[in-house]
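Shown below is the structure under consideration.
Missing here: one protein chain of the complex. Every other protein chain is in place.
Naming follows writing order (A, B and C), and every chain is counted from residue 1.
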Amino acid sequence: MKHTQTIMIKDNMTKEDVLKFIKEMYQHHLSFHRLIGIQVNSINPERAEMQIKMRSDLVGNPIFQILHGGVTASLLDSTGGMAAAANIINRLDDLSPENIQRNLSKLGTIDLRIDYLRPGRGDLFIASARIIRQGNKVAVARMEMHNGKGDEIALGTATYLVG
Amino acid sequence: MKHTQTIMIKDNMTKEDVLKFIKEMYQHHLSFHRLIGIQVNSINPERAEMQIKMRSDLVGNPIFQILHGGVTASLLDSTGGMAAAANIINRLDDLSPENIQRNLSKLGTIDLRIDYLRPGRGDLFIASARIIRQGNKVAVARMEMHNGKGDEIALGTATYLVG
Amino acid sequence: MKHTQTIMIKDNMTKEDVLKFIKEMYQHHLSFHRLIGIQVNSINPERAEMQIKMRSDLVGNPIFQILHGGVTASLLDSTGGMAAAANIINRLDDLSPENIQRNLSKLGTIDLRIDYLRPGRGDLFIASARIIRQGNKVAVARMEMHNGKGDEIALGTATYLVG
Partner (left out) sequence: MKHTQTIMIKDNMTKEDVLKFIKEMYQHHLSFHRLIGIQVNSINPERAEMQIKMRSDLVGNPIFQILHGGVTASLLDSTGGMAAAANIINRLDDLSPENIQRNLSKLGTIDLRIDYLRPGRGDLFIASARIIRQGNKVAVARMEMHNGKGDEIALGTATYLVG
């Protein structure tokens, strides 16, 4: 059955292959991403981008049709986390499946801050992340989310455990 | 049809009635809460409590069965927001429907900070919030989330616009 | 005596005059700024800048000669606060001394987050701030601090009560 299929880290992958693998994983193998409709747009060591389309069941206010702040937080945390994953891979010398797996499995969010700048109105929300501090143990990412018209909706900062 | 039913703020409500109304609204009329399964346990001016049951589609890690950090952020933001709503009501003198509506509609999250202390393992996650700064313009809430065994999973702080 | 001299908000000031007045106040009339040596470089509604010179009594580590994190936090909070003050003035229609005073006296920091990116090494530290959310009740500023060589030492975000 489809949902028991697992994706595999193969031997002899290049860094580019591993980034594709991570993109695939965040896109198709994280059940919460599927639930709320997160799509992965791009991933590279400098910048990661995800998006989400507005849906009636993502609304957080019964009067106004605006995105629930938790959806914003979810999208920003995931985008920052994927940027941290790309950053981990970019720093690896040993690309054996075991080493990739060991390094990615250590990744976790330590803390997250979201600044909500405007109400989340729009049909589409695009989030991007870049790493502002990289180290052997922690990485810090800054994220921003805007709607399809380019209005800045929210900014975020997150600290990730990476080693 | 059921989904077009709206809940009404009635005349001559006591503060207790309004808190019940808010509980009802957060429980049944926020579509994102229904999507991820947020339940409201209690609301009063001192403390608000919500919970969520673990489900396979709330998982944020394809290897480990742990709650997505965005679900934690969503639950903590909602619990803090409901505590701020209760606090707004508690400070109102005029309980006319118009005044209640006007005051609740101003409520919005300005910023949210989450500290993830332990991986989100468990069958049930319970979040509570209390107001640590109350004012005419902003309220600050502190939140905590633990699992059914009592392990502290995450702490949060949020600043809300209330006036 | 000098220390009892007060600076005065005069009648018929232009917005530019008021910004000069605020610059003067932050430069010469805040005793903590004098204690640690904060200098005001520039202030306008888009951007505020302050700096501090390294001194042996600002060191926060007995082994390494690096700036105490509290000095960084102080500089970033003050720079963001001055940007918020400029923003308040820029939005005023009534520039009577009473109205200026009433509006500036409401200014206060609600919350502050600092991300320390690199150890605070250098002879000079320059901080700048810009307002990312402006409103009648709260303003949010983002700040950055770099040393004289241009190394980014810290980033900050602060929420200010402005109304």
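Following the convention adopted for this analysis, a contact is a pair of C-beta atoms (placed from the backbone, for glycine too) under 8 Å apart; a residue touches a chain by one contact, two chains touch by 3 or more.
Worth saying up front: this structure is predicted, and the values here are computed from it rather than measured.
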{"item": "Chains in view that touch the one left out, judged over the entire complex", "value": "A, B, C"}
{"item": "Contact with the hidden chain (one of A:M13, A:L92 or A:V138)", "value": "A:V138"}
{"item": "Per the touch definition above, residue among A:D77, A:D111 or A:E144 touching the missing chain", "value": "A:D111"}
{"item": "Candidates C:V18, C:V71 or C:M145 - the one touching the absent chain", "value": "C:V71"}
{"item": "Contacts of chain B with the absent chain, listed as residue ranges", "value": "113, 115, 117-118, 132-133, 140, 142, 152, 155, 157, 159"}
{"item": "For chain C, residues in touch with the removed chain", "value": "6-7, 25, 29-32, 34-36, 56-64, 68-71, 73-75, 77-78, 81, 105, 108-116, 119"}
{"item": "Touching residues on chain A - with respect to the absent chain", "value": "110-111, 113, 133, 135, 137-138, 140, 157, 159, 161, 163"}
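Assume only the chains that are shown with their structure count from here on.
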{"item": "Copy pair chain A, chain C: interface residue numbering same or different (half cut)", "value": "same"}
{"item": "Chain centre separation (chain B, chain C; CA means) in Å", "value": "35"}
{"item": "Intercentroid distance (Cα basis), chain B paired with chain A, Å", "value": "24"}
{"item": "Gap in Å, rounded to a whole number, between the CA centres of chain C and chain A", "value": "34"}
{"item": "Contacts with 2+ other chains: residues of chain A", "value": "113, 115"}
